[in-house]
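All protein chains but one are shown in place.
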Amino acid sequence: MVDLEKLKNVAKETVSREDVKYLVGWRQGTYGFRVSPHFMTKPEDADKLIFSPLCVNNLATYLTLAEKLPVPRGEEPDTRKVALMVKGCDSRAVVQQLIEKGIERDSVYVIGCPCQGVLDLEKVEEKFPGVQSPVDVQWGDDKFIINLPDGTQEVPREELLAQKCLNCRYPNPVISDVMLWEEVEAWGNGEYADVKELEAMDSQERWTFWQEKFASCIRCYACRNACPMCYCEDCVLDRLNPQWVFRSNNISENTVFHLARAFHLAGRCIECGECERVCPMGLPLMSLNRKLAKEVREKYAFEPGLDPESKPFQSSYRPDDQEDFIL
Amino acid sequence: MDSKKLTKDKFGGFVELLSKQKLYVPQMVGETLRFAPVSSKDEVDLVFSNTVVPPKSVLFPQTETLYEYEAGGTELIMPEEPEEKVLLGVRPCDARALTIVDKLFSWDIDDPYYVNKRENTTIIGLACQEPGINCFCTSLGGGPASTEGIDLLLTDLGEGYLLQPLTEKGEKLCQDAGELLVEAAGEDRQAAESLHQEAAEKIVRKIEVDTIPQKLEELWESPLWKNISDACLGCGACTFLCPTCHCFDIQDEMEGFEGRRCRVWDSCMFEEYTLHTSGHNPRPTRRERTRNRVNHKYSYFVKNFGTIACVGCGRCIDNCPVNIDILDILSQVVKEAI
Partner (left out) sequence: MSEQYEPNIVAFLCNWCSYAGADLAGTSRTQYPVNLNIIRVMCSGRVNPLFIINALQQGADGVLVSGCHPGDCHYMEGNFYARRRFGLMKELLEYIGVDSRRFNMSWVSASEGGKWKDVVEEVVGKAKEAGPFEQFRRNKINW
């Protein structure tokens, strides 16, 4: 069970260590059900730390998002570790970054938080609209305990659970330097019901579905930036020569953008659902990612983000890979 | 001209009248509410909840062709003159935002693309009765029934709308509507008045902005910016969805032998926004970029145009994936000792 005292104590200890630069955790947001990433540099910041069903954000993004300025002459680069709080899905992002050598193992200190599934912000904000003051939410047995300003509400777990958590098979961190509390039992079976539903449509119906979605994209790139696996220094979308994707917003360029984004995550996506959560236009981006994850898992028996020693999916092969599509 | 009243049974007729020009109303496009052209009058259903994409997208589209050309040719093909447009159901905050964007696009040189469209557009506002949880328009000189930038203001009285013409365009519309409208009675005006009052009282988030422009200048090197921007992902959700953000990038696009020069929305939160050809970037990290966003709205714009480039619509707060809250930033700015 979640032990907030222990979490704060571990955080204080960690951030006091000499080899730790800062710690990234979660804190209550400024309103309603929102939370914000919390960057701690000193022990007294620990009071703000929380871990609750609201902690949706995947903080592994911040490992590769940190911008490195050139080190002034005569100074040594800061090689201290970044401490990071991770849920099960977040920890897979860390592992995948290790697999790809995006980060080094001794550059990160992982604090594992076994997780019982987080809330779907959209669903909870729809159920309790207009809540201004920050709300505290806790896990109960098969329910969420929501402490609203006008009284506590209990809601069955299934009703508000985030989409990505419904089928979660890895609620426990797969990598950690310290585990905060005992592991929970995994509940998901990894079915791809949503993908199969779309697959059952005919080709034209699927295009009609996606056309509408892609056309409404505003190309704010929140999906790319929030993704812990999107960390290329020189993104193909920003490149001007060759310019693969024009900057103009229309169905052609938007489709290419989304194809490129999804394909770039083929065999890498750890299904943390951040792209879909952060999209201000509400595009079902996880559907694309999950389709590829399904193929990778079913046809190639591969799953990303589990074993730091494994090779990345697209830079490895098996001689007997399926080739029934080849003429 | 005096206020008029439009009963709801005549609303269809009113929409039909507006449809003579190109009519835009808030509609669901994909998964989001935004201004889109009306194809049949049945679609029109005025809603109070604010559009996710602000109405600037009609007057300052995300992608706008400046001119077209052919490979090897010397002739520029200019886009057609903009048609007459009506925007129905614009929130007062968004209409006010248009007056702010106007200042920029008619600053030293008139931007023909924007200004022509703006002149050919009639803005019909809808007084807001259900402010969102992150609205703070009253702190910035606006309000749920602010009239700035609106040609004709509607107030939903339940059984009908109160129409207040505010400009010549608005008056002309009322004249054209002629028989559809009746003179508003004194109690209608009072009812509207009290509805406006009620809505203003529902706005809970507030900030004292008077000292902010000065404070921001003094806080240029403050550690505040680092703390705020730590969590920032560097996406463009806040700026693209801001009703007053107006930055754009010019692009040349060729396909086969045809090409065009167009402008597309750009965001100061993107790394490449200030990237020089040399590789140097004067705003190298999200700290500088976040600082610029706040400073542009609350300091530079004030210096150049005498007004804050924020209307308090709350979109950047609602849509930030990591809960970077402009009110939180501003209250820290106010509190911060120099």
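Annotations
Note that the chains take the letters A and B in the order they are written out, and that residue 1 is the start of every chain.
By definition in this document, contacts are C-beta pairs under 8 Å (C-beta built on N, C-alpha and C of every residue); 3 or more make two chains touch, one makes a residue touch a chain.
No experiment lies behind these values; they were computed from the predicted model shown.
Partner chains of the missing chain, restricted to those shown and counted over the full complex, are A, B. Residue in contact with the omitted chain (choice from A:P72, A:G151 or A:P319): A:P319. Screening A:V131, A:I145 or A:V236 against the full complex identifies A:V236 as the residue touching the chain left out. Per the touch definition above, the residue from B:T65, B:T307 or B:S331 contacting the chain not shown is B:T65. Although one chain is not drawn, its touching partners on chain B can still be listed: residues 63, 65, 255-256, 258, 260, 262. On the side of chain A, the interface with the absent chain consists of residues 198-199, 203-211, 236, 244, 246, 248, 250-253, 255-256, 258-260, 262-263, 266-267, 288, 291-292, 295-296, 299-300, 313-315, 317, 319, 321-323, 325-327, using the contact rule stated above.
As a convention for this text, only the chains that are shown with their structure count from here on.
For this pair, chain A with chain B, the centres built from the Cα atoms lie 32 Å apart.
Chain contact summary for the complex, chain B toward chain A: residues 29-32, 34, 52-53, 62-63, 133-134, 204-205, 227, 230-231, 233-237, 240-241, 249, 251, 253, 262, 264-265, 267, 270-272, 284-286, 317, 319, 321-325, 327-328.
Of all residues in chain A, only 29-32, 34-39, 57, 61-62, 65, 67, 69, 130-132, 212-213, 215-216, 218-222, 224-226, 238, 246-250, 274, 277-278, 280-283 touch chain B in the complex they form.
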